[in-house]
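Right, one structure below, let's go through it.
One protein chain omitted, others in place.
Up next is chain A:
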Amino acid sequence: MRLLTHNMLSSNIKGVTNGFPLQIEAVKVVEKQVDFNPDFLKNMFSKVDWTALAAASKALGYADLPEAAGADMLDSDDFLRRFHHALLQLHLEEGALVCPETGRRFPVSKGIPNMLLHEDEV
């Protein structure tokens, strides 16, 4: 699971009002080479919750993102490279996503998060 995907996921348990972002428990992290695409990054920047991305990135052991970011930084190649790495190249391979409100763990196995709920959670 890439961190762009993490940035799009919320806890889906019935009644949870504050389900984003899911906290990350990282057991295994892998890096995979992805073609650098500045246009894609610029397009996605406004859709990404930066605070959540920076925290997730840190949880995967990559602390080179600034705490806050503005659109003016998109002119910087250095910034775009870091953004690219955090957003697309880091993968949570094994671990869990944790609902910030209830503490319910959603397992991530072989890079795939399992968001299926139990009957009493729907």
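One rule holds in what follows: a contact is a pair of C-beta atoms (placed from the backbone, for glycine too) under 8 Å apart; a residue touches a chain by one contact, two chains touch by 3 or more; residues count from 1.
Rule of thumb we're sticking to: contacts and distances are computed from a predicted model.
*Asks:* Could you check which of "N-acetyltransferase domain-containing protein", "SUMO-activating enzyme subunit", "Signal recognition particle 14 kDa protein" or "Methyltransferase small domain-containing protein" matches the UniProt name for the chain that's left out?
*Replies:* "Methyltransferase small domain-containing protein"
*Asks:* Which candidate, A:10, A:23 or A:102, sits in contact with the chain we can't see?
*Replies:* A:10
*Asks:* Just to verify: which one of A:30, A:63 or A:116 makes contact with the chain not shown?
*Replies:* With A:30, A:63 or A:116 as choices, the missing chain is touched by A:116.
*Asks:* List the chain A residues touching the unshown chain?
*Replies:* Touch set of chain A with respect to the missing chain: 1-2, 4-5, 7-12, 19-20, 32, 35-37, 39-40, 43-44, 47, 49, 110-117.
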